[in-house]
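Only one protein chain is missing from this complex, and each of the others stays in its spot.
== chain A ==
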Amino acid sequence: MTRFFYPSLAVVAVTVMSLLPLTLDPQGYEIRILCIAMLFAALGQAWNIVGGLANQISLGHAAYFGIGAYTSTILLRLFSLSPWLGGILGMVLAVLFALLLSVPTVRLKGHYFALATLGAGEAMRVIANSWASVTGGPVGISVPYSRESSLWMMQFPTVLPNYYLFLIALVIICLVFWKIQTGALGFRLRAIKENEQAAEVIGVDTYRAKLIASTVSAAITAFMGTLYAQFQFFFDPDTVFGVATISVKMALIAILGGVGTLLGPLLGAAFIIPMEEFANSYFGASVAGLSQFAYGVILVVIILINPRGLVALIGQIKNRIFSKGGSQ
């Protein structure tokens, strides 16, 4: 049963997600929330390749995201280059940055790796803020808006096409994650995750395996940056290179959902993004800061109930229901 259960579940989910926006106002609030949720599900999944499969807890993925957003936007402004091409160039730059970053960090473990990547992401934010002649600096940068609708220029009169771009990207990224997870690389990464030295002595090139994982993750994250830029039309260094807004959030979504699982980032994003919006709109107006506090409390509670995240929590609940049903 399970052999057909998960593929059919995926088909149903994609179908529902494809039809859902047709019932919504194409310029409305709800569809934007769904877009943001899919963006972060995709980012969480990209992070999951490094953080979940290779167990490299990166807190600097905003560096790749920002590189993608700035590369395509700057090229679009200067040369009217299609964001598709700009996005691909952003992916290339992100891969180069990942390779550069791997030289000092790939041998680091645990907190040391997290801190080094955190520093790298912050460095990019500072550079983007100071290098105003290229990035526009702290004022931010806007994507030049044209009235005509064009897939090639990734510009549309409503959010609906953006929605489908996010959906397609999310599906592709999930497939990439699944291919890696179930393939030979995933098996190697599992061995590294459990015991790096043991993996070495049975012949795993741990450096290479981690490098492949981090470059794939970087490239995906960068392209999501481009999609984000073409969706928001305006951003500044603190948003796209932000620790809390991007780096930690990507990690949080994957960890809260269930780190290293295909379903984890999807559940994490489906939970966190709407909850954040809810907390902002209900508490944001009355008491400043309360929304962040409420948000924090809920996260703490979930992690306390089950540190392995929502995926494990659902499994726990399912077991409880089934074992109850069996005893009656």
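The rule is simple: contacts are C-beta pairs under 8 Å (C-beta built on N, C-alpha and C of every residue); 3 or more make two chains touch, one makes a residue touch a chain; residues count from 1.
Convention: contacts and distances are computed from a predicted model.
Chemist: For the chain not present in this complex, what protein name does its UniProt entry give, out of "Branched-chain amino acid transport system ATP-binding protein", "Membrane protein", "Dihydrolipoyl dehydrogenase" or "Chemotaxis protein CheW"?
Modeler: The record names the chain that does not appear here as "Branched-chain amino acid transport system ATP-binding protein".
Chemist: Any idea which of A:V204, A:M275, A:L299 or A:I314 touches the chain not displayed?
Modeler: In the complete complex, the chain left out is touched by residue A:V204.
Chemist: Hey, which of A:S130, A:N195, A:S281 or A:Q316 is the one touching the hidden chain?
Modeler: Touching the chain that is not displayed is residue A:N195.
Chemist: Counting contacts across the full complex, list the positions on chain A that touch the omitted chain.
Modeler: Residue positions of chain A that touch the missing chain: 187-188, 190-191, 194-195, 197-206.
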